[in-house]
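A single protein chain has been removed from this complex, and every other one stays in its place.
Let's look at chain A:
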């Protein structure tokens, strides 16, 4: 059995890829899967912070690719889930340190080591790092915000997934495409100020696998280095749980798509 490779990608920067990678990896691990999550953002390491393992990084992805460390030495075991591992990006090298053969070898080694899932947290853009993060993918989680430049970029990325990946080049089926709409604000959608789920689905011609609301808890989660999916009380965390369940084949209704009903006080005084 080889590991299923999932790339988390977007084109546009800052839309929530790393947040999503951390929660997706954690959620899959909570379902009993053996999971590795790799930071492809060479030079701008961040996943370690969001996963809360920044002080335990000894070797990184580039060290492994250049043969300076083994994959076993470089994988950081998660504090909370024993079947979850993080492979940090290098902070000192540049993007050219990643090679296609090197990435392939790391992914093969993870497969041999009986990982069920490898999550690839892509850097922004469509340059080398983003290309390598998606190249070997079986599935793609395209993260999009309800905003014009993000939607346009995600269409660009969907095009690249269909043409510039190993599966596409070898005519070996295609990369399964999932659209994840994040930073969704139902009140603004109701006011006609923000694209709705339906708008985004219509424009891109693909249905969403989940909708993550804009939530204060995401910042709190990254402040404390605990992926937001572990925050049971937050809507964002619950929406990520639903998304992971759907990815594993469950059917779950979409939640948190409606604005909270205003109370009497708010109706009278606005707000």
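Here is the rule we use: a residue touches a chain if its C-beta (ideal position, glycine included) is under 8 Å from a C-beta of that chain, and two chains touch if they have at least 3 such contacts; residues count from 1.
One rule holds in what follows: contacts and distances are computed from a predicted model.
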| field | Record-based protein name (UniProt) of the chain missing from this complex, from "Cbb3-type cytochrome c oxidase subunit", "Fe-S cluster assembly protein SufB", "Heme exporter protein B" or "Cell division topological specificity factor" | value | "Cell division topological specificity factor"
| message | Among A:68, A:169 or A:193, which one touches the chain that has been omitted from the display? | response | A:193
| Among A:56, A:80, A:105 or A:152, which residue is in contact with the omitted chain in the full complex? | A:152
| field | Footprint left on chain A by the chain that the document does not show | value | 147-148, 151-152, 155-156, 159, 163, 189, 191-196, 199, 202-204, 266-271
